[in-house]
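Rather than the whole complex, this shows some of its chains in their spots.
The first chain written gets the first letter, and so on, giving A and B; residue counts start at 1 in each chain.
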Amino acid sequence: DFNYAFQNDIKPAFGVKDQVLQQFLANGIVNWGHTERLLSDGMDLANTAKNGKRTHLVTALLEGATGAGKSALAAKIAMDAQCPCVRLINPQALIDHGEAGKCQAIVRAFEEAHKSSQSVVVVDNIERLLDYNPIGPRFSNAVCQTLLVQLRVNPPKGRRCLVLATSSNKDVLRQMGLLGCFDKMLHVPTLRSNTHVAQALKGLGGVDERDISQISSDIGSRELSLPIKRMIHVAGVAETTCGSKGFASKFISLLEEDESLAGAGSKFSRSNF
Amino acid sequence: DFNYAFQNDIKPAFGVKDQVLQQFLANGIVNWGHTERLLSDGMDLANTAKNGKRTHLVTALLEGATGAGKSALAAKIAMDAQCPCVRLINPQALIDHGEAGKCQAIVRAFEEAHKSSQSVVVVDNIERLLDYNPIGPRFSNAVCQTLLVQLRVNPPKGRRCLVLATSSNKDVLRQMGLLGCFDKMLHVPTLRSNTHVAQALKGLGGVDERDISQISSDIGSRELSLPIKRMIHVAGVAETTCGSKGFASKFISLLEEDESLAGAGSKFSRSNF
């Protein structure tokens, strides 16, 4: 386990602490259809990295819509991999570090990881690490170059490393040549059907069975694209503000307002945001 | 109340003082049709943030035309939410702080808010915070990235936070991906009919009933798009300069000159400004 690891391997000098990855899992992992497959793919990656005869470095990208659950899944896989060293490169923690500080943090995280026999490096939210802005576009080329180089640095002889990165902007990464740095692409989907929603609400807990049934039938076969994080938020708002109208109908009307759920007359989808 | 809050919670180290938010309400809140609904939506947001089981962070954007009343409404909601800690991020106060200073002020305001059990953060006039200029366009990407990250930082366990931002440039925010950071969009409309104007003038006080009637009938069903702030200014100018012509006709002619009010031969609307 982690405690054991920290005591018997190297000490984390920078970056991830167990609780930071835990924070990514604030709402746990609710099973809703694609979850199991994604976690099993993640375990395959971890196995290949830890035990492969010819593969001492495995790099994977979890990509999908905003709120699809990329960071949560990366954290879960990183923790389940049970490596003695886990390093997180986290834009939130690097917010006032500037371009050079970010580059340094990336280099250092990999250096530390490479000192351990087995390590996981989580590179969360690459587009924020890059300070990417579609207007221009603007971004930090220094951070980009650092990633382009670091993602291909082999760990020293006898060391093994799994890299898990997340991004909601696959196209930009492709244009920058960053996609070519990953051995594996894992797409993290949004909830697309009433079955997905029903399963997720059940897993979430605290929602009445009848509400779930009604929601499921209200959605029916209408078009839906709902990130899990958004679903949890909407459920929260519905709870607080439904009053006498009832949870189910408030939940549905919030989705429609959001345009996650196609309704009559809806013109713009939330994905336009 | 606020005094209680300040004594029993944390001390405001930076930013908002009660009177700054008060300044946003220099002309009070006059009821003119959409006002009640907007304030009630605001209270729902506050409730969800303060009491929601699953929602510890709620972020909302008040957007609408220049002078529509966005800052005044944000201030009103922030004060009515009765949270022990309120922080204001105010471009006027940050005018000579430079890019780095603005980023720091943003980070610090959120950090302080997150130290309180319940907080409101008002981010006023995002496009000014961004130093946005449509020619180029130019803007501070550093400020933008800081907002993109900060607007999604969850308060620590057990803490709750409501974020209220204002902007009159929704399109730019969408392009930069900032819209996706908000849980809720509140559109603040302009006055569009003679009823709106009559109601607002009545609420404003000091205007003769007959003048209001005449203005109402002069507007009739002509097209109108008048921000509340502009209406108050125009009423002020009319008062001072109407002389013998009478308030009502001066008021109407100022609106026509302004092109807030469609008249014969009007070619350019003030919105072109």
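To be clear about the criterion, a contact is a pair of C-beta atoms (placed from the backbone, for glycine too) under 8 Å apart; a residue touches a chain by one contact, two chains touch by 3 or more.
Note that the structure is a prediction, hence the values are computed from the model and not measured.
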Subject >> Where 2 copies are displayed, count of copies in the complete assembly >> reply: 6
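One rule holds for everything that comes next: only the chains that are shown with their structure count from here on.
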Subject >> Fitting subunit A to subunit B on CA atoms, where both chains share a sequence, rotation angle to nearest 5 degrees >> reply: 60
**OP:** Please compute the C-alpha centroid of subunit A, do the same for subunit B, then give the distance between them in whole Å.
**Re:** 34
Original post:
Which bits of subunit A are touching subunit B when the two form their complex?
Top reply: 23, 26-27, 66, 91-92, 95-96, 128, 131, 133-136, 138, 206, 232-233, 235-237, 239-241, 272-273
Original post:
Which of the residues in subunit B come into contact with subunit A in the complex?
Top reply: 44, 47-48, 51-55, 58, 103-104, 107, 137, 139, 141-142, 144-146, 148-150, 153-154, 172, 174-177, 179-180, 182-183
